[in-house]
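Quick one: structure below, then a few questions.
Here the complex is missing a single protein chain, while all its other protein chains stay put.
For reference, chains read A, B and C in written order, and residue numbers begin at 1 within each chain.
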Amino acid sequence: MSELTRLSMSLEQPLLQQLEQLVAEHGYANRSEYIRDLIREQLVQREWQQDEQVVGTITLLYNHLQRQLSERLTQLQHHHHHQIMATTHIHLDETMCVEMILARGRASELRHLLSHLQQQRGVVHATLSMTSTGGQLR
Amino acid sequence: MSELTRLSMSLEQPLLQQLEQLVAEHGYANRSEYIRDLIREQLVQREWQQDEQVVGTITLLYNHLQRQLSERLTQLQHHHHHQIMATTHIHLDETMCVEMILARGRASELRHLLSHLQQQRGVVHATLSMTSTGGQLR
Amino acid sequence: MSELTRLSMSLEQPLLQQLEQLVAEHGYANRSEYIRDLIREQLVQREWQQDEQVVGTITLLYNHLQRQLSERLTQLQHHHHHQIMATTHIHLDETMCVEMILARGRASELRHLLSHLQQQRGVVHATLSMTSTGGQLR
Partner (left out) sequence: MSELTRLSMSLEQPLLQQLEQLVAEHGYANRSEYIRDLIREQLVQREWQQDEQVVGTITLLYNHLQRQLSERLTQLQHHHHHQIMATTHIHLDETMCVEMILARGRASELRHLLSHLQQQRGVVHATLSMTSTGGQLR
């Protein structure tokens, strides 16, 4: 844990009341934690915009009956084994699979990886969620 | 202007340094102004999610040579005159026009208005940007 | 108007039904128009990502009682007169103003302009909506 520093800021009275409401609505313990999360969100966005070393989760939805798709996805992932840290496979129903893939690399590399996986025939949806290595967020 | 209230918060030391950097990068006069804008952005998003009375700008890009399009757009806008506060038309080049339309109403009404304008033949792009009446942001 | 070309594509039967529903829900005259708009949206996003010459609307919400804000905003806009094509000012209520600013330039320039306007004290919200010069969308 990093040490906490006290700082003061000024806020218009009505805006302060709105802030208190936001904190309550989102169930945060206090104002500071809520504001910290707003700042961290900006930092994560900056890391992705500036193509820094980031962490992201790719979620793939696909039909495992599609011929050779599983093999191709596995092959592709091995090819990117420097970026991919873990893959979890879930059987949604008789035909549909979901894979969550945690990857680390430069933002542009993870976007490229997403695009590569998404274009495979039988993958019906692919999405990338953006988080951080945490270095700047502590 | 509302009166400013002083409040204090706590922040991890490295996160404070990151905050100072964000403030500098975005050219804000000080930390408080930057954080106020983060909070206001959340408030605007909440207003739109909760379908409150909001303000939005619709930007239309269209080809004025498209038969009867100008008439249809004008008619449609008159039909929504309770929501539309102002329209500015810009001649981009020989064929393309842009219209900025400022509208006020419930969030769902403005989305509906966008969809109505967008589906007209000859409109090649339409987009809606979300802001507020300002009541909660002062 | 550009000439229309006929092309054929294949779609899974259930996906075709979903497409028909989307077309109906959004009120489009036919499938082709709906798909054209999906493609155009991708083209607009690409133009902004690749920092091409684009068109954007900046919407500013501000309190005109803020000392010298109007002067500063006017000055700033004149400084960017090569990018700004038109500005429309609307009086929302006793204190709040909205300005819609249509600007043309490289995507990064318009983002920079947004940031410049947003950081002025008294501006309570600023947002940028992304559209195109239309060159690639016709």
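Keep this in mind: a contact is a pair of C-beta atoms (placed from the backbone, for glycine too) under 8 Å apart; a residue touches a chain by one contact, two chains touch by 3 or more.
The structure displayed is predicted, hence computed values, not measured ones.
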item: Contacts of the hidden chain among displayed chains; value: A, C
item: Residue among A:Ser8, A:Gln68 or A:Ser129 touching the omitted chain; value: A:Ser129
item: Residues from subunit C at the interface with the omitted partner, ascending; value: 1-16, 18-19, 22, 31-32, 35-36, 38-40, 42-43, 46, 136-138
item: Touching residues on subunit A - with respect to the absent chain; value: 1, 26-29, 33, 37, 40-41, 44, 55-57, 59, 61, 63, 65-66, 85-86, 88, 90, 92-93, 95-96, 98, 100, 102, 104, 115-116, 118-119, 121, 124-125, 127-134, 137-138
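The working rule: only the chains that are shown with their structure count from here on.
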item: Category of the chain touch graph - line, ring, star, complete, other; value: line
item: Angle of rotation relating subunit A to subunit C [CA atoms, steps of 5 degrees]; value: 180
item: Separation of mean Cα positions, subunit C and subunit A [Å, integer]; value: 26
item: Shared interface positions of subunit B, touching two or more other chains; value: 1, 40, 137-138
